[in-house]
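Here is the structure we will look at.
For this view, one protein chain was removed and the others were kept in their places.
Per-chain numbering from 1; labels A, B and C assigned in written order.
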Amino acid sequence: MIHIDWILIIVAGWLTLGIWALFVLKHMQFIARRLFPLGALLGLALAGVALDATFSTPEVAELVIGLPGLPFHLRLDPLSAFFLVVIGAGAFGTSMFSAGYFRTGEGTPPGLLCLEYHVFLAAMAMVALADDGYAFMVMWETMALASFFLVTANHRVAAVRKAAYLYLLVAHVGAIAILLCFGVLQANTGDYTFANLRAQQLGPLWSSIAFGFAVFGFGAKAGLVPLHVWLPEAHPAAPSPVSALMSAVMLKTAIYGLLRVAFDLLHGGQWWWGEVLLGLGLASALLGVVFSTVQTEMKRLLAYSSIENIGLIVTGLGLALIFRAYGMSTLAALALSAALVHVLAHAFFKSLLFLGTGAVLHATGERNLGKLGGLIRSMPWVAWLVLVGVLAGSGLPPMAGFVSEWLLLQSFLFTTVLPNSFLDMLIPLVAAAVALVVALAGYAMVKFFGVVFLGQPREEKLLRAHDATGFERIGLAWFAVGSLALGLFPVPVIDLVDRVTQRLVGSGLAQTVHANGWLLLAPTGVERASYSPVAFLGGVAAGTFLGLLIARRLYRGTLRRAPPWACGYAGGTARMQDTAEGFGQPIRQIFEPFFRLERDLPSPFDARPHYRVLIEDRIWHGVYLPIGRLVDLAARGVGLLQQGRISIYLLYSFVTLIVMLMLVRL
Amino acid sequence: MRALLGQSINLYAAFLLIVSFAMISQRRILSLVHLYTTQGVTLVLATVTVAYLTNQPHLFASAAITFVLKVVLIPILLHRVIDRLDVRWDVEPLINIPTTMLIGIVLVVFAFNLALPIAQLSSSIARSTLGIALACVLLSFMMMIVRAKAIPQVIGFLAMENGLFFAATSATNGMPMIVELGIALDVLVGVLILGVFMFQIREQFDSLDIRHLERLREE
Amino acid sequence: MNGISGTGILAQLLEVVLALAAAPLLLGWVDQWRARLQNRAAPPLTQPYRVLRKLFHKESVVADSASPLFRLAPYVMFGCMTLACAIVPTISTDLPLATAADAIALVGLFALARTFLALAAMDIGTAFGTMGARREMLIGFLAEPALLMSLFCTSLITHSTSLANMVETVVHRPYVLEPSLAFAGIAFTIVSLAENARVPVDNPATHLELTMIHEALILEYSGRHLAMMEWAASLKLFAYSCIGLALFFPWGIAEIDSPLVMLVAVPMLVFKLAIGGVSLALIETASAKMRIFRVPEFLATAFLLAVIGLLVHQLLEA
Partner (left out) sequence: MPATLPLFLTLLVPIGGGLALALYGHRDRGPEINVAFSAATFAAALWLTADVILGTPMLGFGERFFIDPLNAFLVALTALVGFTTSVFSRPYMRIERERGKMTAPRMRLFHSMYQLFIAMMLMALTTNNLGVLWVAMEAATLTTVLLVSVYRTPASLEAAWKYFILCGVGIAQALFGTMLLYLAADRVIGGGEGALLWTHLAAVKTELEPNILALAFVFLLLGYGTKVGLVPVHNWLPDAHAEGPTPISAVLSGLLLNVALYAILRCKVLADGAMTNGLPGHAMVAFGIVSVVVAAFFLRRQRDVKRMFAYSSIEHMGLMTFAFGLGGPIANFAGLLHMTVHSLTKSAIFFAVGHATQRAGSQIMDDIRGLLQASPTLGWGLAIGSLAILGMPPFGVFASEFLILTSAMRQLPWATPVLLLALAVAFASVFGRVQAMVFGDTNLPALGHRPALLPVFVHLGLTLMLGLFVPPFLGQWYRQAAALIGG
């Protein structure tokens, strides 16, 4: 049995779990305690098989379903295997967490929720396998549809319905763009298998058009800047395990699609493509991180941070495209590895953060940062595991987030050798922006952890918050250990990623990295740059131990508990702490032009002072509402056609007849 | 004698065109019904002539059906509807009569040069009548558009059927029997249903003005 | 790892011990000069050591709502700062730990320390703690990219980001006037002033609610935890000045092939640090403390200067 058959069995397994759940529609306990863990184990199996498949030769299979002339072609090559690893790992952790999380049906009957969840997973896995236009489109939109129904789990809330509608609409428009992209790629051969698309030699114009459609289509699903408005609405609306899956894994299928089209089907193409991706990625990163620092609702904060991380990944892809266009395959491999490592790292720490918010939401029923705080005392397990995610999220050294940031900054440093002088000027600015983005991400993560878990609890009921249960802990622990392990042992990850870069850009980092053993990461030679996370953690631990040793030898050994000092002001209530708006206030002031601010500040003579700050996205008002108004105008124009008078209708028929007759006579 | 009869078909065609023009410029409903009846009579004569010339027995049967239907049955029905609903007042055209006449002439010219190439090819006796038949159809179509009342619209619809029937008999020496029967049956049932509708509209809106029927529209 | 030589380990240990010992001395030296320039009676040079000894022997009072994170943070801070001093080549470039982290990892290390400090400050949940954390993160997110860019200026010249390697290449190269280094130098001084809470950004001596940033973070600490924090702060100042020396005045440092030069390197280092301390005191007395919302513009200028340094490098020297 070759790998691809095992994967198909796992996907079939997921579907049977879903259908099985239909028959036990209302048995919450059975579904949560039996079906979800089974789904998790299948996810783990998928990750294992995919891991092994990355290191083996590509395999092809054909399913009988599909159009009569075009059955489903499937292909498992290192690129799809890598993304299947991401899907499998994400599925395992999230399913384990869901086993403990889903106590009430969240609005829809639990059986239906389980079906949609597993169809969602199966569709994502099949998207990575699809090897022809039709199969890809069917699996792509089934994924969008399944996630739509998951987002509308508790559809009684009007905001959830609005968010879900916007999500499916943007996803559908994106899918249309992808269909057009495949249409252009097939270049009049009518054969939609990727093998044929790969063989086509398109001229610069048509390949650029295809690339444009691909960026639009996959950007709509990934949340690149102009098409990102659905993400901060849809992710918070979904139940937490689903928003974890959507943020950590579904966005990566869009990255997979972009890689498949740009690198595999279009063979890299022109250099300015990299520039476009660089620009879009940077804009998304900056906008995402700035908006995430000013949010007052925890899941929206994480959703915007997903946009930021996707922006960083796409910046890495852009750089790889530029290098590839100038023929520097090793540097292209460096940039591409940075992007792919970030894909894996983000999948782990973002799932951890979203599942953390899920645990908090379940324990307190609150999602607004203004009503949380001090949960580290009542929910230690969740707090300390989420701390690992926060450190990884802000790209701090021993953790996973830092490795990809380190590789990305390294790849920026070597762009000086580019022949194009304009590009040489531009690259330092982009490097500076990336540094700023990562720093701001740290700011957002500190705000998230500090306001939710530290300080005084802002509501009484927070004291009675119960900690995560058994299954939930396994899920959180899996992602925490994953974030730490990815951070500490980057060399095996580089080996995995190297298999993908070999196929896409022709060279990889494996040899140079292996020269220095599996502890030290020195992608381009030790003398240029090297980073050994294990030694780094060892150094910090040694220093801390040294400090403890010194303190223990010198100190008097007593410790007294007393009310906090607070400069002598006694009786500090929880409301005197910094609120989420307060913590974000400096950013709001510095990055004023980014937001669309509506502020009503109470006047001194106001009997009932009311303070409200509403931060909105300029793009929503600048781009989306005008389009809506335009379509309405067109609809009203067309409406004139049906005015109700029968003589006018007869006139239409009469005039059409006369015109057609004239045409025939010419 | 046969040549004379051949020309008589052209005469009937010309007479039919004149009646169509008259119907457009007519103001009173009763005279509209009378004109419709005369059209029916012309049709019967034309069919008989063609039947005689091409000695096809089934055309005599179809002429008989046309006579019963379009000269006897439908006019009686229209008269009864007019009496029961006492709609005697004259017809309100949406645009004034002179302009309709002008458009009518343009339509006739268009129909003629449209039918010209076909006329040369068709082998039947009365080739040129096809243009006139098409003109009658377009004229009655235009009459339906400009009339604001239900009954003139119905009469326009029936005149259009007459034009088609005349085209069928004159240009192609008559369609197969089954088809003729089917068309006649459809026209009869159509008229019955229209009668029922007119009673319902009258009862619903207590007026037969089409302008009441304009509620279903897009904002 | 270019072979962990015996002398390398010796140099590494010597460097760490030297840093731990000399850091409070440098702080005392700067305070002494500040007092003299403001013609006040200067405190003795060993004043910081006395403060540390006093604090170590006092009882540590911890707020009742503090979580284990609060008590762990000082030691993590101390650990990070010792690793920072171990990585930065002060007396020799043959340091086994140098390959463990390059310039970017060093900036990440400072970020890690800052994150723990901010979280610890927010843990108690007092108004001052959270306000201090917000201000610290505000300065942090502006200073970090500026620091990274100024480090990049040198790494672009030396085509490497590992500090030891950068110092070696600069020392071996014949002296070349590098305008981009000038921009990087100014940016670096601004960032180090901000990071170490010196006067233009934050006054280390005062507890005034409106202006304090660093002091607000360690407000709740006392006893041995406060001692650890103070020591870590002095280590941070020491590390920053060593980075400054390594980047811009690296001469007189021992290399792999000549370990004996270390004996010369120590006095040279002390001399350079003394001059740095005096210049720091001069800057502090010459400039007044900025309003908190002037600081972002101040740091933004540093950030722009560093980026312009990079561009200048591309333009002139690439």
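Some points to look at:
Assume contacts are C-beta pairs under 8 Å (C-beta built on N, C-alpha and C of every residue); 3 or more make two chains touch, one makes a residue touch a chain.
Bear in mind that the values here come from a model prediction, so they are computed numbers and not experimental data.
The chain not displayed here makes contact, within the full complex, with A, B.
When the whole complex is considered, the residue among A:9, A:38, A:51 or A:145 that touches the unshown chain is A:145. Within the whole complex, the absent chain has one touching residue among A:137, A:214, A:229 or A:246, and that is A:137. Take subunit A: the residues that touch the chain left off the picture are 64-69, 133-134, 137-142, 145, 152, 155-156, 158, 161, 164-165, 168-169, 172-173, 176, 179-180, 183-184, 186, 188, 190, 192, 631-632, 634-639, 641-642, 646, 649-650, 652-653, 655-657, 660-661, 664. Counting the whole complex, the residues of subunit B in touch with the unshown chain are 114, 117-118, 121-124, 130, 134, 137, 141, 144, 150, 153, 157, 160-161, 164, 167-168, 171-173, 175-176, 178-179, 182-183, 185-186, 189-190, 193-194, 196-197, 200-201, 204-205, 212-216, 218-219.
Simple rule for what comes next: only the chains that are shown with their structure count from here on.
Taking the mean of the C-alpha atoms as each chain's centre, subunit A and subunit C sit 36 Å apart. With centres defined as mean CA coordinates, subunit C is found 102 Å away from subunit B.
Measuring from the averaged C-alpha position of subunit A to that of subunit B gives a distance of 70 Å. Interface residues of subunit B facing subunit A in the complex, by the touch rule stated above, are 94, 110, 113-114, 138, 141-142, 144-148, 153, 210-211, 213-219.
In the complex of the two chains, the subunit A residues touching subunit C come out as 373-374, 376-377, 383, 387, 391, 394-398, 402, 405-406, 409-410, 413, 416, 424-425, 428-429, 431-432, 435-436, 438-440, 442-443, 445-447, 449-451, 454-456, 516-517, 520, 522, 526-532, 535-536, 539-548, 551, 554-556, 558-567, 569, 572, 574, 576-578, 582-583, 585-586, 589-590. Interface of subunit A with subunit B (complex): residues 636, 638-647, 650-651, 654, 658, 661, 665.
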